[in-house]
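This structure is in structure tokens; I'll ask about it shortly.
Note that one protein chain of the assembly has been removed; the remaining protein chains are unaltered in position.
On to subunit A.
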């Protein structure tokens, strides 16, 4: 797989936000690649920088206060950092699309679905309104919306949460993007609806052979739909590898802790859930050395002094001095 050219390669990406209390580094030196047709998950807890990573790729980091201070984002051999707004618009929605967490706020409440979808299609394709509408209906049908011909003339509030998210997906896919960024696409949905929407996404991803970056905190969703996982903590990637390896053999203590603390339905009730002690450090007052050191069981003096680099074999990399508990 390494001989193939990656569709997207993010190198040493660093994004800062100016706040009243000082400058915060939301993501710090993030590196990852996405191959064509691959599904990559970015997981982590709130504030770990997973959403900022995906917004940076879309060129949507609000500036000011945010700023990409270092690094590059190369998409299909083209540098995206520094593109002006006009050029970026040609990429957005056309070659890279995005689905957001809250479908109600991502759709315009005062416009019909048809207006919103036709606009997107006509912006990127030279087609008539009629053709665009036909294309929109076809897309709604593809994502599993019943009676799309009637639904297309409704307003977002007339649809349920699951339907709205399907409309978002239909809109995002209407120009046949090569890369889809899905930022917590099912977090606001019920489990039964989540299962439907995820199934739909996996099916479409295969059919259209597009790459997907799934940003989520739900490791269950990741296990069922992704090939590769990037785990983030406090703005850094701390582990990256194929989904099977991450779940069967997590190397970073944080990944391990995260996997253990999921309240899954177990065969037997356990008296206490395993937890990760402590809380995520404040990005304004980050500790020296490893950012997870204060919460880690396997911490030793070196962890407090030096920041561990992401290392290991090509496919499964981890940023820890003692992966699997043994001190290196």
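The rule is simple: a contact is a pair of C-beta atoms (placed from the backbone, for glycine too) under 8 Å apart; a residue touches a chain by one contact, two chains touch by 3 or more; residues count from 1.
Note that in this section contacts and distances are computed from a predicted model.
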Protein name, per the UniProt record, of whichever chain is missing from view ("Dipeptide ABC transporter ATP-binding protein", "Ribose transport system permease protein RbsC", "Ethanolamine ammonia-lyase small subunit" or "NADH-quinone oxidoreductase subunit L"): "Dipeptide ABC transporter ATP-binding protein"
Listed residues A:63, A:209, A:275 or A:311, member touching the removed chain: A:275
Candidate in contact with the missing chain, chosen from A:130, A:266 or A:285: A:266
Of A:113, A:243 or A:319, the one touching the omitted chain in the full complex: A:243
Sole residue of A:219, A:232, A:283 or A:318 that reaches the chain not shown, by the stated touch rule: A:219
Residues belonging to subunit A that touch the chain removed from view: 45-46, 160-163, 190-196, 198-199, 217-224, 243-244, 247-248, 257-259, 261-266, 268-276, 279-280
